[in-house]
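In what follows, a single structure is set out as structure tokens and then discussed.
A single protein chain has been omitted from the complex, and every remaining protein chain is retained in its original position.
Chain IDs A and B follow the sequence of writing; residue 1 opens each chain.
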């Protein structure tokens, strides 16, 4: 009765056996692989007492846990509350936003522990994990959350779980190429997380293009309270971004510096976002979409360079530019991408992650190329870029070149991977909703009857006023 | 005019003199007892400079504050935002959920500082407190928040304050028996917090059984936005649970390991919860009740064993099982408990805390019994189970037996204590609401007029459009 006209075209969104099957299959696989491969790293293992003696450590405080755990928890909040609530802005897709983000991230971190573990923490047949692995797993999943933003409201939970499986895999490969083969720096992930994640998601949504999406256009907006829920996500991302960009930097000055640079960049970004949000609108009013998203671009754009000697004013400049670029993107570019390039980008990740991610990669390359022993100090210079072993003779300008190459690699991986995954997700049996049912929790969730219907009853003479 | 039919049976919920009296009495007692007993521990006292010299500490960073304060704050958020918002799912009981939780926890932590202090931090007539005491006080109150979940919406704030007074007392006694007399490990509180707290609350709600509760059935559900508020609580509990289970573990590897195990268990739990939520519902749709609650069972169930060498895959298995047990509990067990055993469990704490708590105790006993010097290392083995002094000769299997005894003791304390407290709360002068007024903030709170009524006016020709 509710949607009679399109019932003929209605897709099969029945999840009862498919979704449980995928979830259980994925999880059983995780248990087996963890059983075979994953063990505690030396700082989390009960043999730590002996380890301490061997390493001549005098105090438990030298355990990496105390260097990184507070940052880990901040990153954790960004992934689950930050991304989750940022996407609750849609009036009737709050459950899907926060719930599916929860689901894909919970699966993704497990698979990321394995994938990243094989590449980076594999020793005598075992993956040895510690708090830094947890952070990196959260980071990896961050790129999936970003891609989720592009397809929000248009995919089934099964599609999301499949995308997560592939994207985490590709992320780990790309990360390995960048960090190990090209030996580049990207502690806050401008390239590995944002550029890769965003262009991956944009490619997927391009392939999943829905020509009749205007049928659910009335549900693609926000309501007053959903915009406030989204601000919870925005603020937690904004506040904790200094932790994000510093979480896996070297102990000491690098972590300290990364936090300061990010703090500065984000602060500047808010002012230019507000300026351009007001300026680009005829009535001069502020648009919540910009405040919720473009204010964060400054954090994305110092992801590579935050741990370098970018300097506070350098960070302000980057944030200044990104607030503008991102806001302008929301106003002019998103409609263009949708109408001309058929890229339907629900959350505007092109403006928040793709462009600022590219800027971040470039800023990182320039900052690296401009590095001198004078600015970093003799030891600091070597430590900052890890110019040791094979890379002992690498110069800053060569490093800058490799950093730039990292952007290109990330883009290529994103396009190729996104195409592959998009094609897989296009298969007709994953249970995505018909165009007129997009952006609607009712398809996959038990949704409680709401005040609206109470009000309806109130005015309906056939039913009692208070049910 | 609003509730004419039942006015004859309406109970006296007038709080004006009773609630202030209890609050002021409780708080004056706290001040007097703190004045007599509570002082700063050596690491928070201004004599710390001398203490440092005596203990040969070279740096302020060795102060326990820096080992535990970040975890403390995470636990603090779990108690006040986590539990508080988790319970805001009811459509018209959000003020009561978050407000009464705030009230009882604020009182409870003071009383817990005293009770636990007398048992564990009493030196030459004074209780010496530091950050670990604050964490333990929050933990203790956590068990009250759990019990609150069972009686949510059906009790007056006075009843909650009385329950807090007794439950904190019994918690401290039970904890003393377990940790000191039985010498068992329970850092994340599967037994002391969850098993005890949940069965205590279930016993209380059994005794307070309300045969006519279906009169307020229409208010026992959620609305769209109240479910999103509840997700704030869920996510903060979920994200910070690694801090909860590691907060009072030994410095170094034990804290590190507890965080990793909990992270793994929780991640697995999300996937099986989603699987079974979809599978157990005819339409295959996900139920917010399960996502809000059963996803957390994995944290409860590694409460005892997280600091042991449970291993990451062991944690995944525990989380896997608990997501299933908890979700199945919500679907089948809660209705059964209500209809057959007359246990009205508003938040379903039986599924989130009671059963996973029991599983946690058992997993802890098994993990302890299976411990070997090979797995833990010689020193690590002794340190992990504190096999020193009187307990120098205790073997793992004996330890496992004592751990299992801890479960039984906690259950007995919960049943006996819950019966006593339930009987006290049943006395007729504590101001609880009549059955038809349960789950309704209006009884104890000034509630603002809402949009609903605005809308009503909008369509009511007798009243002005904007009041």
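Here is the rule we go by: a residue touches a chain if its C-beta (ideal position, glycine included) is under 8 Å from a C-beta of that chain, and two chains touch if they have at least 3 such contacts.
The model shown is predicted, which means the values in this text are computed figures rather than measured ones.
Peer 1: For the full complex, which residue in B:23, B:280, B:328 or B:370 touches the chain that was left out?
Peer 2: B:23
Peer 1: Can you say which of A:173, A:228, A:405 or A:435 touches the chain missing from this structure?
Peer 2: A:228
Peer 1: Contact with the hidden chain only, please: which chain A residues?
Peer 2: Residues of chain A in contact with the hidden chain: 61-62, 66-67, 70-71, 74, 91, 218, 221-225, 227-228, 231-232, 235-236, 238-240, 242-243, 251-257, 259-260, 263-264, 266-268, 270-272, 274-276, 278-279, 281-288, 291, 295, 309, 311-313, 316-317, 320, 375-377, 379-381, 383-384, 451-452, 455-456, 459.
Peer 1: In the complete complex, which positions of chain B touch the hidden chain?
Peer 2: 14-17, 19-21, 23-24, 26-27, 30-31, 34-35, 38-40, 43-50, 52, 59-61, 63-66, 69-70, 73, 76-77, 80-81, 84-85, 88, 92, 94-95, 98-99, 102-103, 106-107, 109-110, 113, 129-131, 134, 157, 225, 229, 232, 444-451, 454-455, 458-459, 466-467
One rule holds for everything that comes next: only the chains that are shown with their structure count from here on.
Peer 1: How many angstrom lie between the centres of chain A and chain B, each centre taken as the mean Cα position?
Peer 2: 32
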